[in-house]
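Complex shown without one protein chain; remaining protein chains in place.
The letters A and B name the chains in turn, as written, and every chain counts its residues from 1.
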Amino acid sequence: MTVLLQMRGIVRCFGAVRANDGVDLDVSGGEILGLLGENGSGKSTLMKVLFGMIPADAGDIVFRGRRLGGHRPADAMAAGVAMIHQHFMLVEAMTVLENVMLGWAAAGRLLKRSEMAARIGEASRRFGLDLDPDAVVADLPLGRRQRIEILKAVLREAELLILDEPTSNLAPSEVADLLTILRRLREQGKGVVFITHKLPEVLDVCDRVVVLRAGRVSGRAPVGAVTKAQLAEMMVGRDTTAPHAARQAPSKVDRLIVTDLEGPGLGPLSFAVKGGEVLGVAGVDGNGQLELVETLAGLRRPRGGALSVDGLDLAEAGVAARTEAGLAYMPADRSSTALVKGLSIAENLMLRDSRRAPYKRGLFLSRAARDAKARALMREYDIRAPHPTTPAGRLSGGNQQKIVVARELDRKPAALIAHQAAWGLDPGATRFVVERVLALRAAGAAIVYFSSELDEVLDVADRIAVMANGRFAGIVTRRDVDLGQIGLWMSGRAA
Amino acid sequence: MDVGTSGVTDAAPPTSPGRLPALAAWRFHAGDRLAWRIAAAIALSFVSAALLVALSGHNPAAAFAAMAAGAAGSPHQLGVALNRATPYLLAGGGVAICFRAGIINIGAEGQIALGGVGAAAVALHWPDTPSPAAAILALLGAATLGAAWAGVATAIHLGRRVHEVLATLLLNFVALLLVQQTLAGPLGQSGAGFLQSPEIPAAAWLGKAPNLGAHAGVFIAVVAAAALSLILWLTPFGFALRVAGRSRRAAAYAGFSMNGLTWGVMLVAGALAGLAGGVEVLGMHHRLIEGFSTGFGFKAVTVALLGALEPLAVIPAALFVGLLEAGSLSMQRQIGVPSALVAVIEGLTMLFVLAATVRRA
Partner (left out) sequence: MIDFLAAAIRIATPLLLAALGGILSERAGVFAVGLEGMMLMGAFAAAVGTWATDSSLLGVALALVGGAGIGLVVAVVTVRFRADNMVTGLTSNILAAGLTSYLLRIMAGGGRPIAIHLTPLAAWPIPGLVDLPGVGPLLFVLPPLTYLAILGCVALDFFLRRTQWGLTLRAVGENPEAAFAAGIEPMRVRIVAIVVGGAIAGLGGAVLSLQQVGTFTDGMTGGRGYLALASLIVARWNPFGAAAACLAFGAAEAFELRLQGFGVPVSSYIVQMAPYLIALAVLAGLGRSSRMPASVGQPLSWER
């Protein structure tokens, strides 16, 4: 096996954060290397550096004997490196054929459509990709779209393929298909870097594994020589989560009731959550979670169905009315929905409550009241920033989420919808969010907690629902959870 | 939605995926403060203007001196500048709050013209009203018509999902033709060589300050700008506007109705633009003249941008443009440099301001 890639001493910083802190990496042809790590460990950054999407601050990259540096994606591709992105870089309005021809000199100045279509057919057969050149990307399911990326890599005779979290949007059957394709690539002598945080997949398909933690390599091993537990420890370090306090039982009263809710990509769906209970909703992202969450919050109108909080019918109510009625909502999109980055912390804390006390006095807003409230909330929720007038965009992800948490929880809501509340946060910030959610639970609120991380859901929930194809495929109590059954429910999605 | 001016904060300079040389690296050294950047933009455009003056064979220093003398050399000249600035300030304030909310309303041109019609129509229809009721009623008529026209654009924009730029823009042309139509018809003065209305009764005129020659509209405009700033910063409506301008999704999440905000801000801006037209008719010409407000709408956008979309800052911005224009006429008379140079200065200044003040995306 020839060594394809040697990365030495890669350093990349974002502000004060050292996303890559002196990383070495080797990949050979005909092997699948697993690059393992939690969110924020630096694996995506490392690959973006390799692919030329961002420059490294220091370090060397040698690919097939030639140095790669200060390069852009076009150069990386010309050298034989291909990247299959987690969020597909495809033009939805165009066909498979057009997406393949894009940026590819071999397609000619005057596009050679029929010739390219023939080559797509041939490669598609060789690697089992099953793609129709004239299909419009927008019409294809996510699993198929990913294959277009692989097809592009293969047609351009890439020697090294980087797959960034390729299974995060796939159902289990699609995952199995993908792993088969990767094995075919390996047989053909290609090198594959498989970036993931999912241990089972690494053990299934990879030959070697490199583990990153906090920007550094925390372990390397051939897959046969290491156990899941050892990998987990390399990934996470020592167990930092203290066990949560023993929980009291939920009340008997349903506080949040949803009946026959339905809309585009959603439902019909019915469930009820008691006061003091957390209903965790697990499932692969893209199965209707966003539709459900926004419909509950009032941002989308359903085709039909009813929703009530503490007996108050909210089906016709707008967002403001629902907030007033005690329904709190933490959106997944922190950067442009839950927060307004250009506004100050104080203004973000007041975002959804600007029309009531203490912010509004008479006809006008009271700056003094706003700032005083902000200071109080910053103390109580440990939001680290110099001043309430600091722009929210300057804070770290964890502190930004604290603003969202502070705002929604300070209202002492009757019900909370939390969507990916700990997404992208380091373990400390995650623990903060989870603790506050559980404190709200103890105060008697009904909580629906959506997350694509099954571990997180298992940690927090009293009952667990699995969302697939816009509906709940099943609901169980935490005690009765069977991971196999959950996996089956998750894959209830058509390929 | 980012029009091109920072508000509260200036983050680090934006990184960009392009390889083109940083054409204006100087701006990173001008410091992060917004006012400095705008001042630098103005300075740069004056330098360019000086080059253009030199191109015409005249001495730039002499030209600018004549301009300055013509602008503020005497109280009378200053009054001219203030009068010119007034409609820009009124309409510009309205445009500024629209842009703040992420709504690109460029219908001021038509709204101002129709405001003039409103003022003239009311004043001529009830000629026996005593002052100051006559002027107040006429101004109300102006504001109403301006707001109504903005309302038409809003209805098309919200009701049929037409982009607000296209709706307001196309309606400008329709409005100008409507004004010509009314002057050719009910409001016209027969026998005059060109389209104009009969003279408006003196009771409806806006009083002029002695010496200065500035009319009462100046005062109205300043009060309006102050009121706008108050609304923007100290009311829930203003807060909603500022949120909507930065993120529509956040505004929806915050419980604000984008439709309600759009109606509110467009009607206010339309009313202010109408008021600008009314003030021009009642204070300056004392009759409705065809083309009395040509270009005012785009000037309103200019001063709104120069004032970084902050109504109080639009006051000096409007004054600056007013001084420029008052001075340019002197400059043309005395030195021979065409007054069209002012439009060039305004255009260049705006482009530099746009380039220098974009927030990080």
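Note that a contact is a pair of C-beta atoms (placed from the backbone, for glycine too) under 8 Å apart; a residue touches a chain by one contact, two chains touch by 3 or more.
Small disclaimer: the values here were computed from a predicted structure and weren't measured.
Shown chains touched by the missing chain in the whole complex: A, B. Within the complete assembly, B:Leu52 is the residue of B:Leu52, B:Leu137 or B:Leu230 that touches the hidden chain.
Checked against the hidden chain, the listed residues A:Leu33, A:Leu50, A:Met77 or A:Ile486 yield one contact partner: A:Met77. From the options A:Arg66, A:Arg109 or A:Lys252, the residue with contact to the chain not on display is A:Arg109. Listed residues A:Val3, A:Ile54, A:Ala135 or A:Leu458: the one in touch with the omitted chain is A:Ile54. Of the options B:Leu90, B:Leu169, B:Ile220 or B:Met284, the residue whose C-beta touches the omitted chain is B:Leu169.
Take chain B: the residues that touch the chain left off the picture are 1-4, 14-20, 23-24, 52, 55-57, 99, 104, 106, 156, 159-163, 165-167, 169-171, 173-174, 177-178, 180-181, 184-185, 298, 301-302, 305, 332, 336-338, 340-348, 350-351, 354-356, 358, 360-361. Considering the complete assembly, chain A touches the hidden chain via residues 53-55, 72-74, 77, 83, 85, 88-94, 98, 101-105, 107-111.
Keep this in mind: only the chains that are shown with their structure count from here on.
One simple way to say how far apart two chains are is to compare their mean CA positions; for chain A and chain B this gives 46 Å. On the side of chain B, the complex with chain A involves touching residues 7-9, 11, 233-236, 239-240, 242-243, 246-247, 249-250, 252-257, 359. The touching residues of chain A, counted against chain B in their complex, run 297, 299, 318-321, 323, 329, 331, 333, 336-344, 347, 350-352, 354-355, 360, 363-365, 367, 391, 393-394.
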